[in-house]
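Structure incoming, see below.
With one protein chain removed, the remaining protein chains of the complex are shown where they sit.
Going in written order, the chains are labelled A, B and C, and every chain counts its residues from 1.
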């Protein structure tokens, strides 16, 4: 069995990773870390794990870590993550980092977007970008994988086929996204207090969301030309799930039939991409690692619908998928 | 007191109109009609009206109607409405029609969109379009007012100021809209069964929604040039409310400051349009007749956020606003 | 116009009072207080009041207060309230206190339940208990009214008719209650963070909830004999509303018909109590000042269903009802 450590195991992504590992045939959670005040039985923090997982949350101890784990999921907030990841690597573990710290290749870009100096530029340049459908080969041999953001996963899987084929203009794309509230993390906030968020919906991060440059980087890397998007996220009153409605301009006449053929061809062998001919229901990807995509020709535009569970394909499910690749397990282990 | 008849009083828009009239200082519901099987005390259909309104639902009788009402709200489905509205007018009532039957001026357009012959072309050409912020003068003298669709109300109030000033291109506009489930009416459907719709979200009517030509007509009338949009609606798991995120291309450089000035100037005296400098919360218009608008300059685009309650400003509240104008009452009576 | 001050105007009950006052024909909010850091335009705290109420939140100033208001709603937390209420009374205002500080007549009981010394025993003994359906006469002349708790309002209106007639045993009553999350206040907490509370339901305060002695006091006062109940509250994933299912033992054979007659007789003239012959829907009291009651004979027990909106009849609506009585306005003003 692959032994998995989860660093910073008190948030939603850690919880989802634990849940998946409980069903994983070849991997198991063996070491969970938290800040001192949260230490103790993991079921104290996540009562739903009562009688299911008897591990304690412990302060991070690199010695213990290297004895008890082969792979680490780093679930710390960005900025914290890059101070810990090098130690995890030095301790001899393979690392999947779920923060944003190793996603943007360009240190300057990272520093302007996250407004802190990057303290681990060396590993930044070695990190594989953990979106298997686009960068599987990089991931296989990697010792550090930067797990993608939730919004970028849905947007990139939907747009990459068109941009690779230069079928849409690369600088006139609108990504209108909605996300469940778990995407904002587990820390209570006024706006997410139940009586305020319930039956509510609103846009945020107008022109400033940090996933915009991440999406642009992924798609530029995938298509080989600079891509620019307008990304507008919204939050709606559901726990989990991201749905993106994407509007693009064809560079030439394209029929619905050939659009369908393109996506069928590109994603024929991908276990976690499903194609639909009408807009998929967000509920149908809840608690799964699927990305459901529906490409349509509408008037003079191409409209793409792309749905994921932000906590699974948008975070911990994809982290497991990356771990499976890194550890040479079957890519779908624990995920179907 | 203005005496109001509600024709087809068993659906959500009728219910909202009744609720508003219960608080209206100068108007009251005096005559409610329904199909035979639904007749009887209105509280049987809407238990929340118990001890609040003692009217019965009755079959439509034009004699009684003309004795007991001055104004009629026609809440019948489109196609049915145009067979009844002429009789209501002949009975001497002022009519606000909440269906789609009198919204599209062009009979041919109506027939292609709704796929039935229009049987009341005469009144069609006389109907005022009931969006007071754009067509107040038409409405004042009218005997028949076509109450706008919910999506078109939010989209038109947001876009009209820019299109009138030719500040955005009139054929490259994306309207991404979400609506609460009440917009789909009161008849149960599988997809809206609670366990299916709860925690769900999806796009529908891709490229085919009947509000697209309605929005285009309103904005063409308001701006004096042909307007083309791409309108994409979605449904989310809330009861009520519409939120639209609108993406447009400026025809020339425009600053955030001058954008704000434009909207301030246009809507300074409008009692039901509120302007925000950050995206408004959908919950803040729930159960009100307000349209909350936030215009923003984002990269090379203008992004507009526009929220209404689909049942109030998007239907019955606007119908009351139109009735107030037609009957020369204060426009805000019963609505603040 | 009666001029109303709201002391501590940043929470849900204050917000509801403001909303009701906006529609009240004979009273208006004229003075709102908050802690320094929250001071400024009230629309900053409650954006839905934008363009509807232009008052500022100000620090409490007794001089200004006595110039600008006739009545004060004290919306401070219990313990804080009893330190401010005497000053409000000295400033010459009538006071409706929405905290728990003046509800329990017995200082010793208060101190054991709330675990602090009571610092205003004098006013405690003069305070009227603000449940008009049971104590209307006390309230009319009062200068200080203790507004009841939300759970006690629903329980007492349902049980009083039976206990007054000694039709049920007074020491074998189970009150099983559910409440929307707004009952827990506006301060964010982990358990009420949207992703945790959404689609959740749980019991709390087992055997310890502070509304249990309050319910017992009300019913003992109303019936003239000591009443003991087992009160078990739960929270469910709605914003607002309380629904209580109450199980009692008849002291003698009673028919459904005579049960109905009893309630009809007791509540015939009460504008805010509605009687049903099958369990009412919680949604039908949302945003209203009604208490919907359904008494039923089931096997060897009497089962009562009682619904209110915890923020209206359970708090601010009842406070307005009490103000109407104290100020000799029509009792229903602003509430229908």
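In this text, a contact is a pair of C-beta atoms (placed from the backbone, for glycine too) under 8 Å apart; a residue touches a chain by one contact, two chains touch by 3 or more.
Note that the structure is a prediction, hence the values are computed from the model and not measured.
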| item | value |
| --- | --- |
| Omitted-chain contact residue, chosen from B:99, B:199, B:288 or B:306 | B:199 |
| Omitted-chain contact residue, chosen from A:281, A:304 or A:320 | A:281 |
| Chain C, residues in touch with the chain not shown (by the definition above) | 174, 176, 178, 196, 199-204, 206-207, 230, 232, 234, 236-239, 241, 243, 245, 247, 278-283, 286, 296, 298-299, 301, 303, 305 |
| On chain B, residues whose C-beta touches the chain left out of the figure | 12, 180-182, 186-190, 192-195, 197-199, 237-240 |
| Touching residues (missing chain, whole complex) on chain A | 22-23, 47-48, 50-52, 198-199, 274, 276, 280-281, 283-285, 287-288, 290, 292, 336 |
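As a convention for this text, only the chains that are shown with their structure count from here on.
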| item | value |
| --- | --- |
| Chain closest to the middle [Cα centroid of all protein chains] | B |
| Separation of mean Cα positions, chain B and chain A [Å, integer] | 40 |
| CA centroid of chain B to CA centroid of chain C, Å | 37 |
| Whole-Å separation of chain centres (CA-atom averages), chain A against chain C | 47 |
| Junction residues of chain B, two or more chains touched | 199, 280-281, 283 |
